[in-house]
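The following block contains the structure, expressed as structure tokens.
A single protein chain has been removed from this complex, and every other one stays in its place.
What follows is chain A.
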Amino acid sequence: MSWKNVEYAVKLIVQVIMVAFTSLAADPSVVNLGQGFPDIPPPSYIKEGLAKAASEDRMNQYTRGFGHPSLVKALSQVYGKVYGRQIDPFKEILVTVGGYGSLFSTMQALVEEGDEVIIIEPFFDCYVPMVRMAGAKPVFIPLRLKPGKKTITSADWFLDPDELSSKFNSKTKAIIINTPNNPIGKIFTRDELQMIADLCIKHDTLCFSDEVYEWLVYKGHQHIKIATLPGMWDRTITISSAGKTFSVTGWKLGWSIGPEHLTKHLQTVMQNTLYTCATPLQEAVAQGLVLNYELMGQPECYFTSLAEELEVKRDRLATILQEAGMTPVIPEGGYFMLVDVTSLNLDLSHITDDEAYDYKFVKWMIKEKKLAAIPVTAFVGDESKKQFEKYIRFCFIKQDSTLEAAGNILKNWAKS
């Protein structure tokens, strides 16, 4: 595999972020707002569903490779409603090991040696190694901040249309978008998605849309699926996650939805990599989806109730950060918040490691303040590092006690 040439780069990118910071933050005395997983419990019916599934003989043995029948049928039902179109459960859906596994299957299936893939910065860190592993070249375009705004929200970050257009050429196989975005929390507007769609159609490019945070949308905003725009269904793979949907990241189930002529290649990859996903977990997710399908549009529906729960936490964290003198970027969606630490004026020039400012800041903060976050330059290419090195990322899908503990640390920080 040609990617072997860049194995060093592959290891560097992924290891530094997750492995190093995870172990630093694993110290129990550290308040961990770094890695993106909930410390709040998943809904009880989802756990009960798993226990019930595991007690049935047949559910402990192999199921259909491309997705457990009851799960793909439930997905077809839920997403059929969301997309406003009939989705074939067997031909247009693939169940994978997390959203991560869907990204991998998509890249392996549809990206070739010598292709270019456009990645919008900041990006979920696995996109780059996966593009490289498929033998292709990542081409970056940064989201840019509109100047002069006082209250910063994720909506203030935009894609320059001319800059974006300049990244497309005859070698461009695909563009990856992530909406709601990790780490900024931006939700791409209809106009922005239309701009991307127009370019995809003009250059005959595919679109890989990572929508794992699709339900975590805050008041006043709407998540739009680029696959629903005219001309886009046939060229888009949309990726989702049970882990993010039901707060069960440890279940590692996700799915890709797309037209048969693209999905069938993802299914071939699946057949030659891990063949099938775990049965009882799929059965439990299926039941969770069916239950919430009935509740869609009602306040009890988990798809909306979780977002409401998280909006309160989002606002609490933003207030805590503002009181500490930092500038949070209020996210429109997702469960992360970027924070600009410039105004703290922390002089780290004494640390001579050849690392970006945010890496030094986070390591210092974990050690000195016992508070963990993730440095944002981990999510950008080399050329954009200067633009993002004053930002760190906090995760707020945490218990109130965790957020309050962070609050106490930050309160004392402001005083000192």
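In this text, a residue touches a chain if its C-beta (ideal position, glycine included) is under 8 Å from a C-beta of that chain, and two chains touch if they have at least 3 such contacts; residues count from 1.
The criterion applied here is as follows: contacts and distances are computed from a predicted model.
**Student:** Can you match the unshown chain of the complex to its UniProt protein name from these: "Zinc finger protein CONSTANS-LIKE 9-like", "ALDEHYDE REDUCTASE", "Integrator complex subunit 11" or "Aminotransferase class I/classII large domain-containing protein"?
**Tutor:** "Aminotransferase class I/classII large domain-containing protein"
**Student:** Could you tell me which of A:A109, A:L159 or A:A378 touches the chain that is not displayed?
**Tutor:** A:A109
**Student:** Looking at A:S29, A:N272 or A:T352, which makes contact with the chain not pictured?
**Tutor:** Answering carefully, the residue with contact to the hidden chain is A:N272.
**Student:** In the full complex, which residues of chain A touch the absent chain?
**Tutor:** Residues 1-2, 4, 7, 10-11, 14-15, 18-19, 35, 37-42, 47, 50-51, 54-55, 57, 59-63, 65, 97-98, 100-101, 104, 109-110, 112, 126, 129-130, 133, 173, 204-206, 234-235, 247-252, 261-262, 264-265, 268, 271-281 of chain A touch the chain that is not shown.
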